[in-house]
Each structure stands twice: as structure tokens, then as C-alpha cells.
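All protein chains but one are shown at their positions in the complex.
Going by the order they are written in, the chains are A and B; count residues from 1 in each one.
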Amino acid sequence: MDALKSGSDVFFVLIGAILVFAMHAGFAFLEVGTVRKKNQVNALVKIITDFAVSTLAYFFIGYTVAYGVSFLGSARDISGGAEGFAANGFTLVKFFFLMTFAAAVPAIISGGIAERAKFNPQLIATALFVGLVYPFFEGMVWGDRLGFQAGMTNLFGAPFHDFAGSIVVHAMGGWLALGAVILLGARHGHYKPNGAVVGIPPSNIPFLALGSWILCIGWFGFNVMSAQDVAGASGLVAVNSLLAMVGGILSAFIVGRNDPGFVHNGALAGLVAICAGSDIMHPLGALVTGAIAGVIFVKAYLYTQNKLKIDDVLGVWPLHGLCGLWGGIAAGIFGLESLWGLGGVSIAAQVTGSLLGATIGGLFGFIIYGGLKKWVGIRLSQEDEFTGADLSIHKISAYPEDDYGPR
Amino acid sequence: MDALKSGSDVFFVLIGAILVFAMHAGFAFLEVGTVRKKNQVNALVKIITDFAVSTLAYFFIGYTVAYGVSFLGSARDISGGAEGFAANGFTLVKFFFLMTFAAAVPAIISGGIAERAKFNPQLIATALFVGLVYPFFEGMVWGDRLGFQAGMTNLFGAPFHDFAGSIVVHAMGGWLALGAVILLGARHGHYKPNGAVVGIPPSNIPFLALGSWILCIGWFGFNVMSAQDVAGASGLVAVNSLLAMVGGILSAFIVGRNDPGFVHNGALAGLVAICAGSDIMHPLGALVTGAIAGVIFVKAYLYTQNKLKIDDVLGVWPLHGLCGLWGGIAAGIFGLESLWGLGGVSIAAQVTGSLLGATIGGLFGFIIYGGLKKWVGIRLSQEDEFTGADLSIHKISAYPEDDYGPR
Partner (left out) sequence: MDALKSGSDVFFVLIGAILVFAMHAGFAFLEVGTVRKKNQVNALVKIITDFAVSTLAYFFIGYTVAYGVSFLGSARDISGGAEGFAANGFTLVKFFFLMTFAAAVPAIISGGIAERAKFNPQLIATALFVGLVYPFFEGMVWGDRLGFQAGMTNLFGAPFHDFAGSIVVHAMGGWLALGAVILLGARHGHYKPNGAVVGIPPSNIPFLALGSWILCIGWFGFNVMSAQDVAGASGLVAVNSLLAMVGGILSAFIVGRNDPGFVHNGALAGLVAICAGSDIMHPLGALVTGAIAGVIFVKAYLYTQNKLKIDDVLGVWPLHGLCGLWGGIAAGIFGLESLWGLGGVSIAAQVTGSLLGATIGGLFGFIIYGGLKKWVGIRLSQEDEFTGADLSIHKISAYPEDDYGPR
């Protein structure tokens, strides 16, 4: 019976980890489809390599920063033999699950900086974000560090509620990306000196859609398995995720006028926004939360690209930064019992915690990319950018056979 | 222990829901690969938007029609606090699971009407099918409505057995599609006035195959999780699904002469046919059921397209309509104890129930699309069809970068 329980918990969290791991393929294809062909290989290599660097940064440093546990002991100890480690290697699978969350941060940033960023400096940024910045705030919210949640409860009568990471993961990633995107500058030719905006068309809508589908599918693991315990598996979390996604699809479909990029990103906008409150809202609250997120994404994407002239290629700041922020606040609204929610949440705590997460992200994005820009440079040469990251960095194009002319 | 049990049930059904949700990406790519490039975006947007509309139609109306349960109560109530709702939000996750089945109906139809249907009228049809027609018959078979199963048992000594929906889902979808396809008429240029058939080649076999693979993978959730209870998880259902799929692959490979479209759809034909009887057949019965389905698909597809001149683009009436019908009947044959099945099934009940499902589908397909055709129109203008649904509806092509000539 104990073995069944602890094995089932490992199974449950493992499936969550596999699903969120799969989401990284989704990040990759969303970027592949959105960038120009000459930068598709770069998108693919960047995502998988960032994932690898993230794993090491989080294994050796980040997880310890967030939860005070280190895996530098024998296999027997860390898989349940030593104090602080649960049976069946549960602590290890929990690490795997949370590591796939941490690695989402560089995957989010990747979409913003696409088509003109240098490769190796980004790996350094990844290591710093996943090893230090992300787990610092993660530990405060989820790891009982620095007395943050006790303080919030004292101040507002409730802790800061972020069930699956609208703020901890998405707002953090989106706001870190903002600094990177601004410091990098726009892709050459996108904004003309006379102020005109020259659209840069995506290369491949099917790949973009494939990426979105993979992300949507994996997201149910992201949210439901955040319970981290099979006895806590909740149909409410699943259906709230579903309805928020649907809200995002439909509002982006309407506001975005049938555009495939908006529809498929609208689904993601809804899912970003529902993470925080998916365990406490009513499905109707989730639907509204997602629908608003879809509108936020479409409007903010257009405003960022065309008015602010911030060249955030995949719109990751609107998608993860702003919809994440909205999600953190929405948990404080639709979590209320008066709105059919489960309660136990404070709107003031939600606003405070949400703004704090976004601020930390925004700040460290500028600091770390600012430092990298100064010391090693973060942008490809104009020639390399023109050639494309694929040929200039990876010495191969996405469709090499085609480079050889007709066979 | 109770928490482990109810959490495990939620986990089990959730995985089924995620797998069947993923199948919708499969529907999308099967269509993307089969249609011409100028209609790929439309396929993608149609599937995801239909899914969203289906979710709302089934959440607010359909599930109540089928099972008499409404989710218009507080989150605490519907996740287990109120009578009629199980712990851990199990009722919600069951809704999610069955909602992904319901949404398969418009996804099936989508493949038949591809390349020339208007967008918004299809959303209306989707809402009507998923909110009313589908759950009406679903409730009769699975929801103990209208005394249908009691009546069948009185008449035939056994209820109508459709474990995972060969009839309830697939035949329903395929026969609904038939009316739509006939009322729409063929794609321009496909059938010449002199009677000649001009083949319209698919655009992308790898995407077609990707769609088929995703569908096949998700199908194991479709079938096994139809037990809706982890204690009912059955290896027999899994292996019967496997062998029916394999039977469909091999017979379509042989009869279809190595053609990739037939092989990859043959797998689906076998899976459509095994849904009904997967819990009561022997794997050898499943193998034969699937092999016959593969032959049905290939032969009926060619006959429909070339002799009947019904332009069912993906062959969804042969695939879901006819193979589904065969599956409903096959459950009455290979479910017999004399054929190594588990018994408890009546061939007469199977034929009756199967024909009833197909008839309801066929009827309402003509009624609803007939009404839509009369009142709002269901077909693109000839110019829009020629331009392609992508540019005419969505204002973007599937490979926008390519439209700008060499970079």
C-alpha cells in the first residue's frame, strides 16, 4: 500500500515532467514556424541546448537555491535513503518536474530574441537565470524561503497564490525577455528610418501551429501535476485549463480576425493566465480569464510591434509577461467565493506578488543582458544576421538538400 | 486510501482526456497534409476553433443533455461538494474526457468539407452537433436516457454495446459529414462535365503521416480510458486496439498498393472499427476486424471519389461512417464467446443500434446543413475557392515568407 502510494506519486509527477518536457518541443516549433527560414535551425538548436544548460544549472545550483536540497550524495541516499528525500526517488522526479518549469524561462526568452542574437552569450544568460534568478523567486513563493509567504499572510491575510506559475514561470520569463529584446534592438530592416514598419512574414504556419498544439497538450501536465501528489489530482484544474484555453482561442480568433498566428497564440495566452488560479476558480471564471488574456495578447502584440517598436519576434512579453501578470491578478478576482471560486485568496496579495515577480524579471533582464552586451556582445554582426543564424552559426540551412538545386 | 483511489481515477481519466485532446492536432495535420497548400491554414484554424466552440457547446448544453448534470454551481460544489459530483473534481475530468470525444465530430466533418466550405456557418453546425445531436444519441447509449438500453435488453437480451464509440462518435461523425459533403458539392475542377475525374493531389505526405501518427497514439487513450476508472484499466482493450490498427495498416498496405495515404488511413480505419468491441473481443478478432476495416476504407474511398463522385476530401464517410458502422456490427460477431470473445453481446442489438446511430447522423447532417445552405450559405464563392481558403478567409498563406520571393 505504501509502495503503491509512493510509486503512484512518482508516476503522477513523472507524467507531468514528461508533458512539460514535451512543451519544449512546442517552444521550438512555435519559433521555427514564426521566424524566417534562415533562422529555423538556430531556433531548434537554441531550444534543445538551452534545455541542457538549464538542466545542469538547476541540478547543481537552482534547485538548492529554491528548496535547500542538494543531490550530491549517493544514489541510495538521494532516491529515498537519506533524510529529506522521499521513497521511490520522488524527490528526484519532483526535481525533474520543476526543472522543466525552470527551463521554460530561457525557452520563453528565445522567442523574443530570435533572428539576431548570438548563441553562446545566450547560454550564459540561461545558466544565470535558471541557476539563480528564477529559483530565487521560486523559492520565495513555492519553497518557503525568506519568510515571503508568511509575510504576505501577515500583511494581506493570505499568501501569494500562484498554483502553477503564471508569475513564477511566465511573467518571470516574459519580463526577463523584455530587457533582452530592448537591449538587442530590432531586426535589421523591420523599422525604417522614416518610421514605417516593414512586416517580416513568418515562414511556416503549420510548424507554428504544431508548436502551439504541443504546448497546449503539455500544459495540462504543467497545471494538473502541479499538485505534486496523485491524491491531489484535480479535475477542476484540468477543466479550468481547458476553458481558459478555449477563451483565449475564441477571443483571439475574433479580435485577431481569423489570423492563424493569433488563434494559436491565443490558446497559449489563456493557458498562461490560468496557471496561477486554476485550482481555485470556477470554470466560468477561467473562461473569462482566458478570453481577456487572448485580447491582451493580440492588442499588446500589435502595440509592441507597431507603436512601441519593440521587436519581440514571437510576442513573448505580451504572451508570457502581460498575460502572466494578468493571470496572477485574476487568481485574486475569480478565486473569490463570491465569484464561485474556492476562496482563501487576497486580491492585494495577488497584485503585490505579481508585480514583484514582474519587477524582478524586468530588472534582472536588463542587468544580465546589459552586462553581457557590454562584456561579450549579444547581437550577431549585420552580415551574419543577413545571412541568417543557420548558416552563420550552424553552417547548415534548414533544408540543405534544396541548397543544391534540382536533383 | 480513498484519496489515492479518487486521485488515481482523476489521473487515469485525465490522461485519456489529454490523449484524445492531442488527437485533435492529429485531425488538423491529417487535413493539412491532404488538402492543397492554399487551404492548409484554414484546416488548422478550423480544427482549433471548432474545438473551442465544441467545448462551450458541450459544457453549457451537451453534457447536460447526455448525462443530466450541469456545472452551473460553485467550484466547491461541482468539484465534489454537491450531490452528483464525485471527489477530486472527477465529474469535471470526466466531462473533459467526453468533451474531447464530442469535439471529434466536427473534426471528422472538417476533413470531408475541406477546401470549399465557409468558415462561420461551420461553427454554427459544430455548436448544434456538439450541443444537441451528438449528446442526444450519446445519452441514449451511455447516459441511460430515454430507456434506450433497457429497451434494447428487452428486445434482444443484451444492451447495445459501444465501448468507446465506433457508432456514438465515429459513425455519427462520418454520417453527419455525408450530408455536408453532398450538399456542398465537389471542389471545382475535380469532376469534369464529360465525366472524367481529375485527381487533386495532396500537398504534404509527411504532415498527413504526422496527423495519422498523432491520432494513433491518442487512440489508446480514447479506448483504454473509456473504462473511466483506473480499476477498470484493461490490457485487453489496449492490445485489441493495437491489433486492429495493425490489421488496418496491413490490409490497406496490400489493397492500397503501398500508397502512403491508404497505409496511414488504414491504421485509423482499424482503430475506428475496434472502438465498439475492444473490451470484449479476442485480439485475433480485433485483428480481423481491423483488417476488414482497412479494406472497407480503401475500396469505399475509391468508389466514393470515382464512381459516386462524392467529393469527400479526406474520405471521412468511408473512414468514420462505414468503418464505424462495421465496428458496431463486428462487436456483435467477435464479441461472441464462441469466437473467444467475452460474450454478453447480441448481434441483433448491434446491428440495430449501429444502424440507428448512422441514421440519426445521416438525417441530421442533411437537415442542419440543408438549413444552413438555405439561410446563410455553406460554400465559398468560386473566386474564394480558387484563391484558397487561406488567403480569402485568413488573409495569409501557410508559408508567408515564400510569398515574398527569394530573400
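Note that a residue touches a chain if its C-beta (ideal position, glycine included) is under 8 Å from a C-beta of that chain, and two chains touch if they have at least 3 such contacts.
The shown structure was predicted, so the numbers you read here are calculated from the model rather than taken from an experiment.
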{"item": "Contact partner of the left-out chain, one of B:V239, B:V351 or B:L391", "value": "B:V239"}
{"item": "Of A:R76, A:K309 or A:K374, the one touching the omitted chain in the full complex", "value": "A:R76"}
{"item": "Interface residues of chain B (partner: the chain not displayed)", "value": "1, 4-5, 8, 12, 15, 19, 36-38, 201-206, 209-210, 213-214, 216-217, 220-221, 224, 229-239, 242-243, 245-246, 249-250, 253, 257-261, 263-264, 267, 280-283, 285, 287, 337, 340-342"}
{"item": "Sites on chain A contacted by the missing partner chain, in the whole complex", "value": "1, 3-4, 6-8, 10-11, 13-15, 17-18, 21-22, 24-25, 28-29, 32, 40-41, 44-45, 48-49, 51-53, 55-56, 59, 71, 73-76, 78-79, 88-96, 99, 119, 204, 207, 210, 393-404, 407"}
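Criterion: only the chains that are shown with their structure count from here on.
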{"item": "Approximate Å spacing (C-alpha centroids) for the pair chain A, chain B", "value": "33"}
